[in-house]
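The following block contains the structure, expressed as C-alpha cells.
What you see is the complex with one protein chain gone and the rest in place.
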Amino acid sequence: MEFRITDRDIDPAALLRSLGDTRAGACVTFEGRVRQQNDGRGVKSLDYEAFVPLAEKEGMKILDEAREKHAVLDILCVHRTGSLALGDLAVWIAVTAEHRGAAFEACRYVIDEAKARVPIWKKEHYADGSTEWINCATRGPGASGAAPA
Amino acid sequence: MEFRITDRDIDPAALLRSLGDTRAGACVTFEGRVRQQNDGRGVKSLDYEAFVPLAEKEGMKILDEAREKHAVLDILCVHRTGSLALGDLAVWIAVTAEHRGAAFEACRYVIDEAKARVPIWKKEHYADGSTEWINCATRGPGASGAAPA
Amino acid sequence: MKKSVRVSYFAILREQRGLGTEQVATEASTAAELYEELKTRHGFTLPGTRIRVAVNDDFQPWSAEVREGDSLAFLPPVAGG
Partner (left out) sequence: MKKSVRVSYFAILREQRGLGTEQVATEASTAAELYEELKTRHGFTLPGTRIRVAVNDDFQPWSAEVREGDSLAFLPPVAGG
C-alpha cells in the first residue's frame, strides 16, 4: 500500500512488477493522462503542483478506506507533479485482489476520492496562450459566499 | 478495437503503447492472472483452450456492445491459450476514453461478458495432482436435465 | 441418407473423445440428434443442456439442421478469464 507524489515520469511496467502476488487473480489499473481538450478548449500542457506531505497522508487515508471497503490485496497510487505534455501520465493506480469486483471498485474509489480530496492542483496551458488553475475560477460556486468566520 | 487469442506471453507495456491517443484522459486496464488458489484448492498451473475463430468473433461482438453502451475511444482484449504458471497473465483488457467513468464501466463489461460468453476453457492442475475442467463437472446445474431435443 | 460432417470437440469433450476433430457420417437431422448420437457412442458426461453448438463457426440453436459438409463444434460451459 503506497501513495506517492513524484516529479519523475511514471513507469507503469516497473510499478506493476512490484505488485506480483500469486494470491491475486485480478489487477485493475487506472491511468489518468493529459488529454488534448478540456471543456472544449485545446490544451497544450499541464502543470501539477502538490502539497506533498499532506497529499501523501491524505492519499494513504484513501487507500486505507478502499481496503476497508473492498477485499483487496494491495494498492499503489502514484501522482505526478511538474510540467506534463499531451499523453503524459498524470496519475497511475493499480489494485490487486483475489477477485475482480473488489479490484474494480477499489480502483474507482481511489481515483474518485483522490480527485476530490488530495491537495494537488492543475494549471492548464491552452492553445491560445492563456492559462487557468482548474477549479480556481472565482465565479464558480461559493465565489460570492461569505468569508470564513 | 481488437479481441485477440494468443498462445504467446501477453506484454502489457507493448500493448499499451498501441493505445496512445491524446484524446484519452483515462485508460483502465484489467489483468486476469493465474492465482494460487481456487475454491480453497491449491492451484499449480492452468491450461487454457479456445475455439479461436468463434472466440475472436464473439469477443469482437462484446467490444462492439461495450462501445455502444459507453463513450470509449478504444478497447483491446487479449486472451491466452496454452499452459500457464502461477502469476501468469491469462487475459488483459485495456479501455481508453475521454473520461474515466466510461473506461471503468466498459472494461468491467468486457471481462464479465467474456467470461460468460467467449468459447475459452480452463483446466486447473492442483497441488494434489488432480485436474479439473472448470464449470464442466457433471453434478452442476443442468447435469440431470433432459438431453436436447 | 448419411451425411458427412466435420465435428470438433473442446476441453473435457476433446479429452473424453481422445481427439479434437473428426469426420463423422451421420443420419442425424439436427445438431441435437447428432450430439446425442455422439454422446452415447463416446460416453460424454455432459448433457446437451450444458453444451452449446456452433455450426460453421457460428453459435446455432440445437434445432439447426445438419447438412452435408457442415462443420459442427460442441462447446462445454466456458471458463475464460
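Annotations
Per-chain residue numbering starts at 1, and chain names A, B and C are given in the order in which the chains are listed.
Here, a contact is a pair of C-beta atoms (placed from the backbone, for glycine too) under 8 Å apart; a residue touches a chain by one contact, two chains touch by 3 or more.
Just so it is clear, the structure is predicted and the values come from calculations on it, not from any experiment.
Taking the full assembly into account, the omitted chain touches A.
Panel shows chain A; residues 32, 48-51, 53-55, 57-58, 79, 90-91, 111, 114-123, 133-136, 138, 140, 142-149 of it touch the chain omitted from the view.
As a convention for this text, only the chains that are shown with their structure count from here on.
Within the contact network of the assembly, the step distance from chain A to chain C comes to 2.
Note: centroid distance chain A to chain C, computed from Cα atoms, is 51 Å.
Multi-chain contact residues, meaning those touching two or more other chains, occur in chain A at positions 100.
Residues of chain C found to touch two or more other chains are 81.
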